[in-house]
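Only one protein chain is missing from this complex, and each of the others stays in its spot.
Right after this comes subunit A.
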């Protein structure tokens, strides 16, 4: 079940990047997230696992206030990013999302060229001083997205013309291009084949050097492979949160054990 990656041993005491305290989320009358407390560390991959509908994606979307775009959604409790409450009135959600990037379940490249897809964020936030600068950002992001070699000769071809795995890496490169501090990934590999999944997982491990990565996944093998910390959600509750190795080999809670051994979920 658990094949411990070498990277796991290197986990040191990182500083807390995001601290959530007593977070509640309501969709209309439905209580989707109940009393979640979690500390997400910097330069660490944190995996959220749990059965469908347990609220892991909803909680992920709280971290960059993507839930604001849903009318009936209401969030209570505190979520602190570097000690600042992101739900504070003086925080601009748009600025927040530039700091907390997001990659979605389905690859969603814009109907633009590969270059423009990557340059989209930097252009909006004015990260490039000139064209040469922008070119450099695009190249660097595509390299970090591990897709540069495949697309460097067709930067001006439409991003929608790439294969599924390439599109997802393009989307990751696009998220990286805005230089976020935290990268949220909502089941980034669910639409990909095993080879593309492997590439994306490798990429996630590399991204750990610079970012705090939070990944929602249905695959426990994937959580075990890429993450250092794992949080198990069940029915809107955070059941257990700890070192990935410990969660998978020696879970404290009965429900966690049932889930990872395949008896519930």
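We adopt the following convention: a residue touches a chain if its C-beta (ideal position, glycine included) is under 8 Å from a C-beta of that chain, and two chains touch if they have at least 3 such contacts; residues count from 1.
Just so it is clear, contacts and distances are computed from a predicted model.
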Chain left out of the displayed complex - its UniProt protein name, from "RecQ family ATP-dependent DNA helicase", "Cytochrome bo(3) ubiquinol oxidase subunit 3", "Phosphate transport system permease protein" or "Calcineurin-like phosphoesterase domain-containing protein" | "Phosphate transport system permease protein"
Filtering A:102, A:213, A:226 or A:260 for touch with the omitted chain leaves A:102
For the chain left off this view, which of A:137, A:171, A:214 or A:247 is in contact with it?
-> A:171
Hey, which of A:160, A:190 or A:237 is the one touching the hidden chain?
-> A:160
Of the residues listed, A:83, A:111 or A:262, which one is in contact with the missing chain?
-> A:111
Contacts from subunit A to the absent chain lie at residues 64, 66, 69, 71, 94-99, 101-104, 106, 108-112, 120-121, 124-125, 158, 160, 171, 174-175, 178
